[in-house]
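Here the complex is missing a single protein chain, while all its other protein chains stay put.
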Amino acid sequence: MGFLSGLLLFPVVGVVLLTLLPARFSRITALLVSLLTFIGTVVLLFSFNTTITTLQFEELYQWIPSLGIGFHVGVDHLSILLVVLSSFLSVLAIGASYGVEKNLKAYYVCFLFLLATLLGVFVAHDLFLFYVFWELSLFPLYVIIALWGGERRVYAAIKMFLYTLFGSIFLLIGIILLSVLVQPHTFDLPTIISLRDTIPLQFQLLIVVLFSIGFAVKLPLVPVHTWLPDAHVEAPTAGSMLLAGVLLKMGGYGFLRLVFGLFPQAAVVIAFPLFVIGLVNIVYGAFLALAQSDLKKLVAYSSISHMGFVVIGLASLQDIGVQGALFQMIAHGITSPALFFVVGVLYHRTHSRDIKFYGGIATVMPVFSVLFALTAFASLGLPGLIGFIGEFATLAGGFIAYGWWVVAGGAGVFLAGMYMLKMVQGVLWGKVADGCKGLKDLTRTEVLVLVPLVVLMFIGGIAPMLLFKYIQPGVALLVQLYL
Amino acid sequence: MPNVGLLEILVLAALLIVIGIYGILSRKNLLTVLFATEILFSGINLTFASLSQATGTIQGATFVFFIMAITACETVVMLSLVFVYFRVTQSTSIEKMDQLNG
Amino acid sequence: MLPTIAFYTIAFLLLCSSLLTVTSKTVVRSGVALFFSFLSMVALYLLLRLEFLAFVQLFIFVGAISVLVLFSLMMMQEYGVQKTNPLSKFAGVGVMVAAFVFVGLFLFLRNFISTVPAATEPATDSFSLVATSLLTTYVFPFELISLVLLAALIGAVVLVKKEEPDA
Amino acid sequence: MNVLQLLTICGLGIPWVVVLVLAGGYSFFSKRKNVAVGLSIGFSVVLAFVALAMLGVFIAIKPEPELLSVPWMRFGELAVSLGIFLDAKALSVFVGVALVAVAIQLFSAWYMGHDGGKARFYVLVNLFVAAMLGLVVSPNFLQLFVFWELMGVCSFFLIGFWYEDPNPVVASKKAFLTTRFGDVGLLLGMTGVLSVLGTLDFHEIGLKLVASGEEVGTGILLTPATASILLVSVLLIFLGIMGKSAQFPLHIWLPDAMAGPTPASALIHAATMVASGVYLLVRCIPLFSYFPIASEVAMWIGALTVLTGAWLALFQTDIKKVLAYSTISQLGYMVVAAAAGAGEAALFHLLTHAFFKALLFLAAGAIIHSIHSQNMYEMGGLWKKMKPVAGAFLVGSASLMGIPPFSGFWSKDEILSVIWQNGDRPLFFFLLFGAFLTATYATKQALLVFSGSYRGKEKPHAVPKFAWGALWYLGILSIGLGLLGTPFANVLGKFLAGHGEHHESELNVLVMGGSLLIVSLGMIAGFFWNKTNFFAPSSRWHLAWISSPFFKYFSATQPGNITINGVAALFAKVNLAVVAWLALFDRYVVDAVVVGVGKGNLLLGRVSDVFDHQIIDRIVLGFAGMVRNVGNSNRRIQTGHIQEYLGFFLLGAVAVVVLIFFLR
Partner (left out) sequence: MNLPITTILAFLPELGTSVLVVLLLATLFVKGKAHTFIQWCVPGALLLLMVAARLIPSGAVNTFAHASFVVDQVTVLGRMLLMLSGAAIVLFALVTKRFPREFFVLVLLSLLGGLVAIGAQEMLLLYVAIELLSFPGYILVAFGKDKRVSVEAAVKYLLFGVVATAMLLYGFALLIGSCGDTTFSGIAQCVANSPSSESILLVPFALILLGLGFKIGTVPAQAWLPDTYTGAPVEVTGFLASVGKISILLVLFRLFGVSLLGTFQKGALLIIVLGVTTLVFGTTAALFQKNFRRLLAYSGIGHVGFMMCLFPLGMVGFQAFSWYLISYIVATIGIFAYLTFSSLSFDQDSIEAHQGRIKSNPQLGISVVVLLLSMAGLPPLLGFWGKFGGAVSVMRDYPVPAGWLLAGALLVVSVVSFFYYLSVIRQLISSTENSSTQPKKECFSVSLLSYIAIGAAVFLVVGGIVGEQILTLFGVG
């Protein structure tokens, strides 16, 4: 058993451990397990050779030979950062779960399980394995929302589950179709890639469209995004963090690897429509965010807007755009969990998500306010913080590819400023609202959760090369397909 | 052997079947429904027998023997069920059997 | 000629008694009509030279089943089973379905008849042939049917006997 | 690593160090404010000396401008680096910022008094200085943009410094969003430039454009298509400049920005940050000169800004607002100069303006602080009560008006002569008229504040020595700097031009005389302005004017108007601007449009929200409902009646048989 499969298995071992230990140790055990997993991924990151573009830490075992299914895992430039991000956010999400009081054991089991599946999605190089992890990640999230969520949790959870499931069924159909179309029948991604030219173009297109539907729901793209706000609003803070931080990235990652990385000829065809949808996402999400007075909804819609940048970057098929899209995924994976967390911090104290309820938080919770403001500014794409680089690169990519269309994206940048300021000013500034008097500033746990995210926002914004170096060669390879 | 075509006998059988079906579908009393099933099976048996006769093979006839035996069993089971039902509800009306639905 | 007339006569009787079975006003009349229907079947089997089946029909149906039916009918009447035998509220559906089925069957049978191969030679001694096949070719089902009977027997006994919890 | 590099890095690093130290020990420093202030001032003095040392070394060794470059991002062949690009232009602004910062911080020590957020103020000011310095030395658009936005954020927080009051909150939001609107233009323009020229480096852009313009083969050959992209990009970049440098019609945020503490206004919204747009314009001169139409647009917008700013300044009663509009107007001058290709002139005015406007603001701040009022009609006769402050203010005022030998005269004169030389007469007279108005409002202001008798209620407090020391420090600087750039011996001009050949602008007596004449006329006008009741703020004419939509829009005196959210506000304003020109007198129509557009944009957000819930979600739920209906109707078959079941079964069978017949 190699390092990667060990890494995949480790959270599962943690799950077993959790079930065996009494509930009062659940939190610490989960924290430890996720932390160790994170350390494992960091080790992976540092021993990752950024110069070679082949799969690294590759493992391949036969699973169902008759169907051509294998257990094929590995990391490459497209996935390594997402792997690290997943485990990192899991640690923080588990850390952020201090407010959970009921059914601790089950709660943390869900999170560790979710971690394992998320890692699986990003390391799988067998389409079937990919699908398994993809689908499997839904269930723990469903449980998390349905059990520990807000008032309309059941509705939101089912909606989330069925919505994404319907999306992924198209993915499954596409995957099966793909395996049927290649000779010999196989689900092994590298093999399929080497055989892709044997598939007629119209079938490639069909598969690309099927895949796109699946990924679009996950991403989510307008008009199949309506599950997201509901899920976010009802999910517990930690659930929202992971949902926004990692689960949405699965969609972007899917587009990257299985649409643009797989069928260059067919992907070119859908690139422009996708680009336009991405723009719609940006503007539409931003307008919606602007109209919200519910903090969580606002952040949720902002996620939709931000994921639009990922799409336009990918659809640009330019080096800068695709790199920017990947970077934007990471950036959004850092800022949006942070935003959800700060909203969660407030909610934990006041049990209100209404902006109008708040006011003058800067006076009562200064440390929190600084971090909140930083997070919001990172999210609105302030240069020097992580959100900017991705936005710039994706816009530039889009511009190079399609010209002035990106003006719509620019409008999104502007609108982002508007809704973020609305949130920051509405919550932090003004006279101290009645409900906010005497609120305690951040606890040590909360600081420990938030500060790493903020630090990463700075690092990503100031020294993006640290991240880009893990992305570049892979993207370069991908973009070459489109030259 | 009567000098009638196979079709006539088969249609006779079909008529028996149809009478059986009508009985099963439209009578209220479970016992009558039971009788109707007997007629239905008579029609089936007749089909088997006539086809067997027409082709000069014995498989059909053998089959009829088995069907008869099993119909007898069925009658017994049905009767006992009706009996039990009657004991519980003091009725043999099939219309009252609508507790389970949806 | 005579057998042909006999056939139609028997067929007429069969149909009439069967119809009476499903249309009579009382259950007892239905039972009696059923008895005659069985009897007509015996005659028909005999006419078709299926003596074996005629005998089985006679024993099982005319003998056993009819008696069983009438017996339980009377038993239940002890307890006051309805004497009347009304139509259920789905009678209309019944007529419709029956009509459809008949039309379907009739049309089908007209087409079907052509696929039936003509007999090379009529089965002569069907009684012994059938009996032989029961103990040779079809011995396996023949054995098995005893188990069906067993099951029905046990079932009837268990169902009808008064509740007595086991152990 | 040579001395200059070392010094530059030191200079860039010092404010960061202060920021980190103050922010790191925030809880400590917010209790011991004096330590924080002392630390900050000390470091700023060090910074000023470092800057001067840099200047000295620079002059001594005349280095290559590119001091440092580390790769920042790389996308294929496209590389963006972080670096230090220090030519004479950058260095001069660098030094200017460092020098002004000292005065501001010194002054703030008094001005901010015992405000609870004093440490926060110093953090923000230092962060701002750090950002500004970083911006000045940026070798490329992207790095510049980083600091550009960072300054925007600092400005946002400083305007909203007293965040518990509603006014600063609204003003800060307005400022941030308005500038960000421009910034989006800048961002898009940058991407456009990148896509056409393949680089974001100012230097390389210049090289490539020169090459493409003149000799084919060495640089990028622009097709009509790419040229048009580039043109639009340049205009978009100018949009960013307009936002930051408060050019018409994006100037609306600047007057409101006065809601912040006065020293912050002095530093950010007068001296430095707003000038960064001009600085960027100077950096973009190759781009603008490649497209005459673009520079023409820029010049005219600058000229309009000059006039509107000056004109509106006339009608202000608030001492700070006058200065704010005057800032807008002066920025217009700089933009005109830079757009005309005269980077040196623009920068010269930038520097002199930085000093004298900072001086004016600080002096105004001192006055406000000592009498607790900003209304000039509650002042008067202050000359006697606070002579050092008044003196400093008058020095600044004189500079602003353009009275020789004060610095503003020289720098404005250079701009005017450049425009004259360019031969653009209408523009020249526009600017000249602007000078007239400037003189008018400045005179009016000075007379209102200092002459006559005191009209206020509160007894003026004394201004401590170190505060007016800061003023005089700036006063001396602003006089001295002007002397460096006289047309008689244009040391500064030569220095700014650096290695490039500096076209020696000959002493243009005509222009200089004209401007002197105009200024004196303006002063006379200003003198009479106060004397006639016709212009008094209570006069009917005045009231009608300031309540007209035109004035309302351009002066933006009612932040309440701007509370309309987001785009709504901006689009409404822009729309209004257009409409206002056309239907100046028809305020009802305009008002209707304002309300309509404002609400319309707000509605857009709402509508899409409703759309999301009512349409998209409904469609999805509709599918779900359809499935449910099918399910329920399926269950309706299950009535529980066996005879119905059997009927269904048999009919189904018949149907299957029929189907088979069809299959044949």
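In this document, chain identifiers A, B, C and D correspond to the written order of the chains, with residue numbering beginning at 1 in each.
Methods note: a contact is a pair of C-beta atoms (placed from the backbone, for glycine too) under 8 Å apart; a residue touches a chain by one contact, two chains touch by 3 or more.
Here the structure is a predicted model, which means the values were calculated and not measured.
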| item | value |
| --- | --- |
| Where the missing chain makes contact, among the chains that are shown | A, B, C, D |
| Options A:L7, A:L31, A:L55 or A:I69, residue touching the unrepresented chain | A:I69 |
| Touching residues on chain C - with respect to the absent chain | 108, 111-112, 114-117, 136-141, 144-145, 147-148, 150-152, 154-159, 164-167 |
| Residues in chain A touching the chain absent from view | 63-67, 69, 102-103, 106, 128, 131-132, 135-136, 138-139, 142-143, 146-147, 154, 157-158, 161-162, 165-166, 169, 172-173, 176-177, 179-180, 185 |
| Positions on chain B where the hidden chain makes contact | 17, 20-21, 24, 30, 33, 37, 40-41, 44, 47-48, 51-52, 54-55, 57, 59-60, 62-63, 66-67, 70, 73-74, 77-78, 81-82, 84-85, 87-89, 94, 97, 99-102 |
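The criterion applied here is as follows: only the chains that are shown with their structure count from here on.
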| item | value |
| --- | --- |
| Chain centre separation in whole Å, for chain C relative to chain A (CA means) | 70 |
| Chain B and chain C, separation of their C-alpha mean positions in angstrom | 6 |
| Junction residues of chain A - those touching two or more other chains | none |
| Residues of chain B touching at least two other chains | 21, 24-26, 94-95 |
| Of all residues in chain B, those that touch chain C in their complex | 1-7, 9-12, 14-29, 31-32, 34-36, 38-39, 42, 45-46, 49-59, 61-62, 64-66, 68-70, 72-77, 79-84, 86, 90-95 |
| Touch list for chain C against partner chain D, complex | 88, 90, 93-94, 96-97, 100-101, 104, 107-108 |
| Chain C residues within the chain B interface of the complex | 1, 3-4, 6-8, 11, 14-15, 18-19, 21-22, 24, 27, 30-31, 34, 37-38, 41, 44-45, 47-50, 52-53, 56-57, 60-61, 64-65, 68-69, 72-73, 75-76, 79-82, 85-95, 97-99, 101-102, 105-106, 109-110, 112-113, 116-123, 126, 129-130, 133-134, 138, 141, 145, 148-149, 151-153, 155-156, 159-160 |
